[in-house]
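Here's a structure for you.
As you look at this complex, bear in mind that one protein chain is not there, while each of the others sits in place.
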Amino acid sequence: MRVLNHAGPGALSIALALTLGGAALAQDKDPSDLRVYWKNGLRLENADKSLTLKFGGRIMSDWARFNEEDAPAGISPFDDGTEFRRARLFFEGVIQGTVEFKAQYDFAGGDADFKDVYIGLLGIPGVDSLRFGHQKEPFSLEEQTSSKYMTFMERALPNAFSPERNTGVRAAGTGLQERLTWSAGAFTETDGFGDSEDMDSGANLTGRITGLPLWQDGGARALHLGLSATRKAATGDTLRFSQRPEAHLASTYIDTGAMAADSALILDAEVAWVHDIVSVQGEYMTADVDAPAAGDPSFSGAYVQASVFLTGEHRAYKRSDGAFDRVRPGKNFGKGGAGAWELAARYSTLDLTDAAIAGGELKDLTLGVNWYLNPNARFMLNYVKADLSNRAGIPDNDEFSAVMLRFQVDF
Amino acid sequence: MRVLNHAGPGALSIALALTLGGAALAQDKDPSDLRVYWKNGLRLENADKSLTLKFGGRIMSDWARFNEEDAPAGISPFDDGTEFRRARLFFEGVIQGTVEFKAQYDFAGGDADFKDVYIGLLGIPGVDSLRFGHQKEPFSLEEQTSSKYMTFMERALPNAFSPERNTGVRAAGTGLQERLTWSAGAFTETDGFGDSEDMDSGANLTGRITGLPLWQDGGARALHLGLSATRKAATGDTLRFSQRPEAHLASTYIDTGAMAADSALILDAEVAWVHDIVSVQGEYMTADVDAPAAGDPSFSGAYVQASVFLTGEHRAYKRSDGAFDRVRPGKNFGKGGAGAWELAARYSTLDLTDAAIAGGELKDLTLGVNWYLNPNARFMLNYVKADLSNRAGIPDNDEFSAVMLRFQVDF
Partner (left out) sequence: MRVLNHAGPGALSIALALTLGGAALAQDKDPSDLRVYWKNGLRLENADKSLTLKFGGRIMSDWARFNEEDAPAGISPFDDGTEFRRARLFFEGVIQGTVEFKAQYDFAGGDADFKDVYIGLLGIPGVDSLRFGHQKEPFSLEEQTSSKYMTFMERALPNAFSPERNTGVRAAGTGLQERLTWSAGAFTETDGFGDSEDMDSGANLTGRITGLPLWQDGGARALHLGLSATRKAATGDTLRFSQRPEAHLASTYIDTGAMAADSALILDAEVAWVHDIVSVQGEYMTADVDAPAAGDPSFSGAYVQASVFLTGEHRAYKRSDGAFDRVRPGKNFGKGGAGAWELAARYSTLDLTDAAIAGGELKDLTLGVNWYLNPNARFMLNYVKADLSNRAGIPDNDEFSAVMLRFQVDF
């Protein structure tokens, strides 16, 4: 009927035609019908958007070439190789506007690793979502940013402290017109499939708060500040931190070993700044371990990174998540466009040697080039140079390097 | 053209408009086009419904707290824990109206357990469906009722006798205007992935017949009677029955051990009664094992359960399956509704001690509260108290108890 308004001084015959045309359309339309469309992935929704579904996945095919001879003695040398770093499928949605779900599995390596398998309630006053099940603990800007959108192939060295995904309950919300996000939860440390029969040391208690003192031009100019904290529970009465040299096909490079411990308190300060084509991001983390037998060691790590888009884009940020989002090239590759090109550099450090623990100290320099063909596909080239020291039984070494290539698509 | 009838004494211009509008619509429509809609899950169908597809899955995230100290000596104590009880994705459909298929995999625990992977023929005279592949053997009301729709978190103790899913061929049909169902099949006992290289002891031969002496108001008042029987073949020349105390995170509690046997004859009598908000259900099973060395033992088990909906719903029953179906809350949670609330109690028993076998006897009392947020999501709270006796080498015990919580969504 609204259409009639456009008709102006139309004739009766027009009005009738529309009415009947509407009837004919109604034969095809049903409240349960779903609109099927593509928005950086396959999506479905009903007319009032109370039901939404997404189905898709991601593929990351990696190649690495190592400067093997220089691997420190005592660390098993690693070979050049190829791997599927991630090979995921997911199905997620919102039912009745009140219940959300996500089921994502990663088939890399041949098993079905759980990567978010949860049920959530929406619309509880003051809480945007309350999720039960397997999910990321709310800790660290870099961890909350999807691997699809990371600037480098691997997260920085301090990510060793991140609790990553576990099974539990998490509440999250936003405030001040999405200038502020908060999230908090309790989790049980689980295996890769979300299961655990070890709840003796209590729960991981984790929370994060972020703010946007600056937000202009849809994020083309933004300043992000964040604080994360977690009380990480021991499993099997031990805690352990270890890390590869920002090369997943390489072996573990520094490692505290299993420390008889009850828990650790881990803190993280986050900052990120976007100014058009340029962005800078950094985090600083400390981990105080309640391990009396090892002298209650304190570990720490930090990274700082910068990137610049040669083709005019800026890094995208999702305010409801307090994390970075998908890069959309100004012009997609093909039909005359070249996609988006980004240069990036990162320096990161992680020190796992303190008190009675000599897990080693690692300093990494990473250089990267990213070619975004379109919002869903990119090629990544990373060069990593790692400098190891202070690890018990391993001579100091400043020669390890790797060149790595990734073909990535998400759908 | 049918629309013209509504037009009554319309003008020529209207008829033309409709004709042309129809032509415009036809440009978009193609016989291969599929309607996409939501009906408790994602579905697709073509215009004449000869092609139908469903895609979806289920998530069940469980938490259990055990009264550990009271676990009987000799049974490894079990720890409080969390697990994904089921984490499935499926794709099923009917092609050309004559061939059906289903491919469902359960990724809980990280592998891809087969949970119905079959091909079927429809429309053979007298047979509604003839299915080849991995599927449930037609045995037991509780087994035929999907885990999505069970009243309690776990099936009752006698389910130890159910052959569950195997690879084989199964025919099924209905009669007397769906007041009667029958199904029968031959199956090879397979591993969790539908494979077997042990066919020495012959096939499992299994059949089931059910009737509805009472069926009123779309199932608000119904009486179900059923009989199931199976000749269960040995694998590796042995048979074994065992059972957990209706708590999946717990260990096996009673167990015949491997009995040198050729086969067992298992019978099951089923009854269920729905009277508006109230329902009662029970089954009685016996297993006669052809195991001369063990004195040809006979085992048995039974359960009876009752439930009541506080919010006015009744348990739903699917006549073509002869089994219970999805509960649809009168008012969904959110936007003023509270969902459906159900209270339930069950008493079940399983006796695996007879002749030379002293596998133990277990009696369980289970209390449950179910909150159905909408047709696709529910929270379940179960309390189980188990009483063990007559198991060789294990002292009698009547103290085990567990509190369990489930977050469930299917989509």
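By written order: A and B. Residues from 1 in each chain.
Here is the rule we go by: a contact is a pair of C-beta atoms (placed from the backbone, for glycine too) under 8 Å apart; a residue touches a chain by one contact, two chains touch by 3 or more.
Here the structure is a predicted model, which is why all the values come from computation and not from measurement.
Of the listed residues B:Y149, B:F193, B:Y284 or B:W341, the one in contact with the hidden chain in the full complex is B:F193.
Within the whole complex, the absent chain has one touching residue among A:G109, A:G236 or A:G330, and that is A:G109.
Counting over the whole complex, chain A has residues 3, 6-7, 10-11, 13-14, 17-18, 21-22, 25, 35-39, 42, 55-57, 59, 61, 78-84, 87, 89, 107-112, 249, 332-335, 373-374, 376-377, 407-409, 411 touching the chain that is not drawn.
By the touch definition given at the top, chain B reaches the unshown chain through residues 13-14, 16-17, 20-21, 23-25, 28, 30, 32-34, 36, 44, 46, 51, 53, 55, 89, 91, 93, 95-99, 101, 103, 105, 111-114, 117-119, 121-123, 132-134, 167, 188, 190-200.
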